[in-house]
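Excluded from the complex is one protein chain; the other protein chains are retained at their positions.
Chain lettering (A and B) follows the sequence in which the chains are written, and residue indices restart at 1 in each chain.
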Amino acid sequence: MLQTPVQPTTQLPPSRHEFAEIIHRLEAGGAMLPDTPENLKQIIGIYKAYAVPMDFYWRDLLYIAERVFLDPTPFFKYFLPPEYLDLPNHYAGDDADLRIWRGEADAHPELRAFLETGELKRKLPRLLHHLWHDRINMEFAEACMQSMFWHQEMGGRFNDFLDSEAYRQNCDRAIKAYFQGNPVMLGLYKLFPEMFIEQVRQRSYYANLGLFWEVMAPVFFEMCDRYTEGSLTSVPEAMNFLVDGIFAVAGRPIYHHVYIRGECYEIIPKSQGFTWLYEAALPYVEAVFYRVSPFRGTRSYNAQVGQVPKDQRDFHYGILYADIFPVGSAGVPPTLLMQDMLHFLPEFLREDYLQHCRGEDDMLIQLGVSFQRSMYCVTSAVIQALRTALYYPLDDSNPKHLEANRRFFEAQLDRFKRPEARLGDIQRQDYR
Amino acid sequence: MLSLLIWLPIFGAVVIGLLPNQVSALRIRQGALAITGIVLLWTLGLVTQFDLNNPGVQLQEYFPWIEVLGLDYSLGVDGLSLVLVGLNSLLTWIAIYCSDVNTNRPRLFYALVLLVSGGVAGAFLSQNLLLFFLFYEVELVPFYLLVAIWGGVKRGYAATKFLLYTAVSGALILAAFLGLIWLADASSFAYDSLLGQTLPIGLQVLLLSGILIGFGIKIPLVPFHTWLPDTYVAASTPVAMLLGGVLAKLGAYGIFRFGLGLFPEAWAKLAPWLAVWAAVSVLYGATAAIAQKDIKRMVAYSSIGHMGYILLGGAALTTVGIVGAISQMAAHGLILALLFHLVGVVEAKVGTRELDVLNGLMNPVRGLPLISALLVLGAMASAGIPGLVGFIAEFLVFQGSFAVYPLQTLLCVIGTGLTAVYFVILLNRTCFGRLDNAIAYFPQVTWREKAPALILTALILILGVQPDWLTRWSEPITTAMVAAVPTEQAVQQIVQVSK
Partner (left out) sequence: MPNIVDIAVSNDAFKTLVAAVQAAGLVETLQGPGPFTVFAPTDEAFAKLPPGTVQTLVQNPPQLARILTYHVVSGKFMQTDMATVNALTSVEGAPIRVDASDGFEVNNATVISADIEADNGVIHVIDTVILMG
């Protein structure tokens, strides 16, 4: 399907950027993803399929951060207790802080059904489902967490605080309380305090990502509902819904509380003033959409000959750059997510996939490509949100302001000039 | 009995050719499949009738025809022709099975294929030289048309080249046959009446040379091979399967039946040079294949190399060697048909045969995993990996010839090593590596495309682990053939007597 080129609506001369057309589209209030009904169907379907496992991810991430904590043998960390399935989402249900999704605040019904019977559609002991790998792939969520933990320097104050004296003292109290009456672990803590604190830092990132996704799940559910109702009808509308969502919850606190024997230990108190936008969302996008780290799939990398960049800032292995094909054939985290989403695909998207490429056989790849499209839409929302926060309205009358907007968009799109970036691919409808 | 193998396809060809326009291509294909299916079953029935202990010609049929010319309608089958008749029936059925459902001009296409099938069967079964020649020439025009009409790029050029070469081949063979009748003063072209001819050795060598070159073009052997790559590459997949799987075997059959069979003394005299010729063909085919950039051309050149082993086995003049050579005819027919089919599927799905473009077809999700896997297996069979039918044939040839011509045999063994080289190149580029996202939207491989490959693969595997099922047919006749060849001293005596 060919898009009619977007005419620049501003008084500026046309951009001479490699992706000039996309820049003009952004300046006209559009997304990096072309506005076609097919694209809208794909991204909305994927948001819904993503939101259901995400509803599990955020609950389990918080469960691990708050309850499992430093358990040296966390064999059952993926076995979510009922309290966490019932845990009310802050952005759904009647008692929401800010009601984004009109649905219920506890775990999504499809998620509960899947946890009961799994892919096998059989009610077996949970351990058997787990061992058969018929479950939500939490490894994907942990891989995202590790990526944020590893890349660290991505803006916000979160990481700086993890090295502060206040943080160490909070950790110390929690660690001592957690291992109370366990001389072995306490002895180890005495010997290797850094090791324990580093583990707590990781748990803090569990909390961070859990709180981030707690927001995204209802956002995606609401988008799917609006699409089904017919009140969300174009890609820019979808993007703008995300932009509004980003602003609406930007001030949501990011914190890390640990519950030990009924008592709450504030490792990172809310009073630190950490916000969802600065300490979770932006680092997440940077770490997971852009950077991540090379997965050993069918493609192998040789760091000795410089195939992996020296500088972490130059890492570009995220979903915006990922080669979906080999990923689909190797047991690496993105494949796990695709497998998770496959279980919750809405019927309209499933039927669509059955009619293209290899149908059932390569649905994971088709789904992965749709996921890539949908994440380009999310990234567009982030870019537009940053433009709103830091730059000027698209209809600003001051040409200098428009010039500043253009420079911002061009700088953002410069990151997609790399040959492996998929921005060019997602412009084509036949990229599947 | 045997006549059915010839006349059912020819009759079918006539019927299909005369069908009205309204009959759909699908129906015509089904009809052709049914006819060749019956022929295949009939062949299997004949196999059960075949007496394994009898080295002679069996199931004979005889009608006098034009006695003035010495032409009679005389058919029969022995261990050598039985294997090849079976191969012909099988490959014709498979070729029709894997032909495109939407073939243009289906009536003509299937009629020609059936005509070819009947003609080839007739050539294998003829016990009369002139009858053989008639059937041999019957292939010429249908194959020309099959390449010229349904071929790929450069089909006109390829078909004409094929026609010219084969016409020369036919002329040489006819000249040799006529010369033999005239010189031997025979009253008929009947094969068995010519068996005991006692021509002077010089004349025998001359006639044998005509036969060797005539059939050598058909096989083909270096340097008469240049029509092959062009024709094989230009031909569509089913036609290439028949060309490489069946027609080439007709050449090899001719050399054994009329060269070795009729001129054993001259054969024994020329044998060392035949072995050298074989080694040259093997090495030339293999090295030329290494240089190719087109996978179909690569397989075509590999065919030249592999036909060399047949000549080597024949040159050795040992029972084991000739059994190996006959097995190699069947083995090569199966393997080549499989490879051409797989290459055809790759081309149909990916749209190219270029080694430099193909990549990563082994990808389990978006590639052609089954086709790639079978390609690996076919390549292994062709390279003579134990457990597959190619190994059995080549091993027997080498075992039979090493004691007689160690140097030539060693050179041929190097040839099998080179086979592995070009197939590793082919597999490495085609199946392995990373699948390119931009082009990886190949259509799904249908069951209809998988089935022929699976059947051929099954045969390659079964005959690979149970070689007796392949070799036992030709053992009695081979022993008889070798016995007919005089020993070195006997040859010397004949030479002296004739002087």
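FYI, a residue touches a chain if its C-beta (ideal position, glycine included) is under 8 Å from a C-beta of that chain, and two chains touch if they have at least 3 such contacts.
What you see is a predicted model; the values in this text were computed from it and never measured.
Student: Who does the absent chain touch among those shown?
Tutor: The undisplayed chain, in the complete complex, is in contact with A.
Student: Touching the hidden chain in the complete assembly: which of A:W150, A:F348, A:Y392 or A:Y431 does that?
Tutor: A:Y392
Student: From the list A:I44, A:L87, A:L162 or A:V243, pick the residue that touches the absent chain.
Tutor: Spelled out, the listed residue whose C-beta touches the missing chain is A:V243.
Student: Please pick, from A:G273, A:G359 or A:P399, the residue that touches the omitted chain in the full complex.
Tutor: A:G273
Student: Decide which residue listed in A:E38, A:D71 or A:D97 touches the omitted chain of the complex.
Tutor: Within the whole complex, the residue contacting the unshown chain is A:D97.
Student: Determine and list the chain A residues touching the chain excluded from the picture.
Tutor: Chain A touches the missing chain through residues 97-98, 157, 243-244, 247-253, 270-275, 278, 388-392, 401.
To be clear about the criterion, only the chains that are shown with their structure count from here on.
Student: If we count contacts the way the header does, which residues on chain A are in touch with chain B in the complex?
Tutor: That would be residues 298-299, 323-326, 328-329, 357-359, 361-362, 364-365, 425, 430-432 of chain A.
Student: Where on chain B is chain A touching in the complex?
Tutor: Touching chain A from chain B are residues 363-366, 434-435, 437, 440-441, 444.
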